[in-house]
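Report on one structure; see the data block that follows.
A single protein chain has been omitted; all remaining protein chains appear in their positions.
So, chain A:
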Amino acid sequence: MARLTLDSVTKRFDDVVAVDGVSVDIEDGEFLVLVGPSGCGKSTTLRMIAGLESISEGDIRLGQTSLSGKRPKERDIAMVFQSYALYPHMTVRENMSFGLEESTDLDDDTIRQKVEDAASMLDIDDLLGRKPDELSGGQQQRVALGRAIVRDPEVFLMDEPLSNLDAKLRAQMRTELQRIQENLDTTTVYVTHDQTEAMTMGDRIAILDGGHLQQVGTPLEVYHKPANRFVAGFIGEPSMNFFEMEVQGDRLVGDDFAYPLSEESRAAVEGSSHVTLGIRPEDVEVVEEGDGRHEFETVVDVVEPMGNENNVYLAFSPEREHSFVATVGGMRSVESGQPVVARFPESAIHLFDAETGAALKNRSLDELESSEPRL
């Protein structure tokens, strides 16, 4: 069927390299999310798959056939645009039939039937006679989706389709999109800058930065085993805390604290003189007092209550501006100015090479299941 292969795809605009040698295999029926900060080349990659941009180097294959040089209409690909790009002079029905009329030889009755089926799947049957400007944003979004679904293409391409919706609707559409994609089982490439969307929707996530592919993996893989510091910082909200440390024997020494290493961790940092210590906010344990080796005296700087949890910004001393985040339970009361002890369990820390950013040691997952519920 439709296995989509990107084979060291490169895109140059004059002398700017927008996408640099990206290779991903997307299985048939897989939902791949391309995620990254703006300007990372994710949209350009998607547009190259769609045929809206030419490929400077490399190849894109659908099944066994190369797509490069083929025009968009020859690719059997449907795209959903961020702005929806509905044709304003056409009714919803005309919008949805347009693609079938242009790309297939189906007769009018079949087209009508297909449009109605797709419309009922998206719950927009009663909007078929309306024009786009009579629809709400959410309805327009559904029509845009319907326009792609009705074509029954080999591949769906979605360019930040939910970013124009309000938060509530976005969460709802997120679930619905996943449901539809699972039912249709169509290979999908979904571009977003929102790491929550990436985590919740994708079968796999491909993270891009500066035109380079950083990592491809399942959501939990990229979360717990980031390939480098960029991925570690990009995935997760609030993002991972980073501390620049110097390797001194069996200790890491930073500006604010020193962190003793176990044998295993020491082996991992062998050969690096400077490393970055990373720890996720939910792994920082906030305790009243302690005297262990991985516990540090801090002062609460700011507390952001979220209801279910609190994001606590901790500083090593009141004068230091640099603070780091810890997530504690929502029922726990922490106040600004309060001195607390932060524990960085060694099993939860990530170590990255300070120069290359490559991961030297990721958190251990053994304790994930058995970890004690924290306060």
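Going forward, a residue touches a chain if its C-beta (ideal position, glycine included) is under 8 Å from a C-beta of that chain, and two chains touch if they have at least 3 such contacts; residues count from 1.
We take it that contacts and distances are computed from a predicted model.
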| item | value |
| --- | --- |
| "Thiamine transport system permease protein", "Electron transfer flavoprotein subunit beta/FixA family protein", "FAD-dependent oxidoreductase" or "Carbohydrate ABC transporter membrane protein 1, CUT1 family" - which is the UniProt name of the missing chain | "Carbohydrate ABC transporter membrane protein 1, CUT1 family" |
| Of A:G99, A:P238, A:G254 or A:P345, the one touching the omitted chain in the full complex | A:G99 |
| Candidate in contact with the missing chain, chosen from A:P37, A:P72 or A:G210 | A:P72 |
| Chain A residues touching the omitted chain (full complex) | 50-52, 71-73, 75, 77-79, 81-85, 87-89, 98-99, 102-104, 147, 151, 157 |
